[in-house]
Each structure stands twice: as C-alpha cells, then as structure tokens.
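This is the structure, below, for whatever I ask next.
With one protein chain held back, the other chains of the complex are shown just where they sit.
This part shows chain A:
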Amino acid sequence: MNKRTLFIGAGSVLVIGLLTLISATRWSDSHAGAHPQAPAVSTATIARGAYLARLGDCAACHSAPGQAPYSGGLRMQTPIGAIYTSNITPDRQHGIGNYTLADFDRALRFGVANGHTLYPAMPYSAYSSTTPEDVAALYAYFMHEVQPAAVARRDNDIPFPLSMRWPLTIWRWAVAPAPRAFQMQTSDAMLRRGAYIVEGLGHCGDCHTPRGPSLQVRALSAADGPAYLSGAIIDGWHAPSLRNGDRTTIGAWSEADIAQFLRTGSNRHGIAFASMNEVVSNSTQFLSSDDAAAVAHFLKSLTDTGAGMGRYVYDPATSLALRNGDAGARGAQLYLDNCAACHRPDGKGYQGVFPALAGNPVVAAAPSDSVIRIVLEGMKTARTDSTPAQFSMPSFAQRLSDQDVADVATFIRASWGNQAATISAAEVKQQRASPR
C-alpha cells in the first residue's frame, strides 16, 4: 500500500465514520430516554413549577433586560463565538408552545432539542437528575403560567464550520452522563434534599467546579470526588470553593450563615459579587427556609481530606498596628486612604452592609482574580426583596496604579490572619488589559 492509498483509505474510513456518527446522533436524539407522563395540571403544580424555575434560575439566561420574561435573546460569549439564548415562553412559533412534555424533558435533562444537541451553556448535565414530577411541574408552569412572547430567536454568531452542531453530540456522548434518576444512599432526608438542589436544578457546579480540558465540569456530584464545588475561574472571576475545607473555602461558615447568604446575598463573612448577584436576585433569595437550610446542610457535608491551610483565625496584629498609627506595611496607607471607611481598620466591615475582608474566602483564596477585579472595577451588591438597598463599591481603576492595586490587595490578603500570596503589578496589569 502506498501512501496515497493509505490516505484515501483512512479518509474514507473517517468520512464514513463521521457520517455514521452524524446519523447516529440524529437517531439517538430522537430516541433519547424515557420521558415522564404529563399529569393533570393543578394550580399547586404550576406554583411548584414556578418555584422550581427559580431554583433552576432559568430566567438568568432566558430573560434579557427589558424583554418579556423567558423570551430569550441573552448574548452568551463562548470560546467559539456568541450564542443567543432561546425563547422558552409558550409561544407556538418562536417559543416552546409546541413542545410535548417529552420534548421539554429531552431539552431539560438530555440537552437535545429539535433533533440536535444544545450548547452546554444549557446546564442539562446538572438538570439531568431532576425527578419526573419536577420536570412535569416545570412544564406545567412554562405552558400555563408564563406569558407567550412572539420574540424570534436570534441566530448565533458562530462561524462555519464551528457552527455545525454534530460535534456537540459527540461531546455530549463523551463527557455528559446519561440522565439518571437522582440517587443518594442516606437516611438524612435534609442532606438528600440539599444534594438534589445543589447537584440538580441549582447547578452550582457549573460555576464552582473546575472544568476539564474539553470544558466539561470535572465533577457533577459529591460522589464524583473532591473536585466537586472546589472553586473555579469563570468569566474572569474566581468562584470560591464551596467545600467545607480550609480558609480558602466556606469552611468557617455555619449552616445558618450559608442559608442567610443564599436568601439575602450576604452574611457575617462576606457578600455576593459578580454573577452570583444575579443568582441571588433571580434564584436563591426565593429558596424556602427549609430548602436553604438543606442546601447549607449538604454543602457542609463536602469535606476536604487533603492537608489545607487550616481554618481561619483572626489575627489582631494589623488592626492594632493601624490603631497605633503604624501604616508602614506594604499597602497599609493605601488601605487607610481608600478602603478603611467601609471595611474598617480591623478588616471586619459592617455586617449586611460592607463585607469583612478578614477571613473572607474570596480574599484568602489563592487565585487573585476576584480581588484585583473588585478593586479595579468596583461592585454592587445583590438586590433582593428582603434587602432592597444595593451597596456599591466604586471602581479604583482611575485612582490607583497597577502597583497601588497590587500593594493594597497584597495588604488585605496578608492582614488580620489572611495568608494569601502577594500580588504583583504585572498581575494587575494583566487583569486591567483583559477584555471584558
């Protein structure tokens, strides 16, 4: 066999293989799984579905500012181009008005709609463990309560050949698990409920679990090992570890602290920022107190076995030095001039208003992305029904040089018992230059 024959032969096999794959994906998509039966629709079912839609935070992606709820159109940047979320109102032409319960289930849990695989921006891998009763309740809510909106779907801005969908199917086969019934062997009903929410509709892992080389979430559940919810970089922010570990996690938070954070966006340890604000505003503030407690209970069960940095202990040395007029530490004077009015010289802030920096896992975590970006860009706290006031931290990008930001960030990361690494001006420069 000469080289030419080898190429043709290999090429033929590849083409035939791909064609087989494509047809197979199409076949599989139209035969995906067994779907729940549509039960009789009641007011209670619809209300349940409305609650679940908030748990799943469907609005976060499927509602664009100023547009009808769930009419889609939100632009989402992906590595291969921008996609626009779909209209999931019951509009028959543009939305999901013609979906059967099976179609709805196929999209929600299997990631397949209209015969092709959805982009994994849709967290169907997490949603896959949703119970048939909950899928049916969600379906009832979207069909009977959500107002149809005749908003046409926007085409994605993804150039050919990346715009072809069939590789997504291969991706799904390779890394997304087949939908399965939620299972957890435990007699602790609260733990089970918490896991069902966090691993399922809550899809917390989509931001807080690191992703593998093919961008798949590396662990989908507690059972998948210690990578689950161990913190990740997402959209240029560091989403901290939610595991019950050392000072770089929420290990020091009590279950009550976690529940309070979910329902109000803040607690005595910290305050939500970046896209977690939207999660709090659109989703977690509506958690029932039982569900918020269950989520907290489950998160506290995620123990870290590895030798970490140990739990946080407050160290009064910095506070005493500042109180005595000693601002000699690197960044200390910048801290007094720019930060201390709100976060106070003792780093403890004011609960519910200005977050503590002392012991705050966002400050103490090794990745410095969030700290640098908050200093550069400022932030605004989440608005919830119970906490309507939004507090804002100004941007310091114009006021502080790269070196200043590095110094002040290094100061807060090394003070009051925080023990995170120093930050260089180069890191700040890189964050400043990153396109947002």
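Please note the rule applied: contacts are C-beta pairs under 8 Å (C-beta built on N, C-alpha and C of every residue); 3 or more make two chains touch, one makes a residue touch a chain; residues count from 1.
Here, contacts and distances are computed from a predicted model.
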For the chain that is missing from this picture, which UniProt protein name fits: "GMC family oxidoreductase", "Cysteine desulfurase", "Glutamyl-tRNA reductase" or "Multiple sugar transport system permease protein"?
-> "GMC family oxidoreductase"
Check the options A:Y51, A:Y196, A:W237 or A:F354 and report the residue that touches the missing chain.
-> A:F354
Taking the full complex into account, what residues of chain A touch the chain not shown?
-> 338, 341-342, 350-354, 378, 380, 383, 385-392, 394, 399
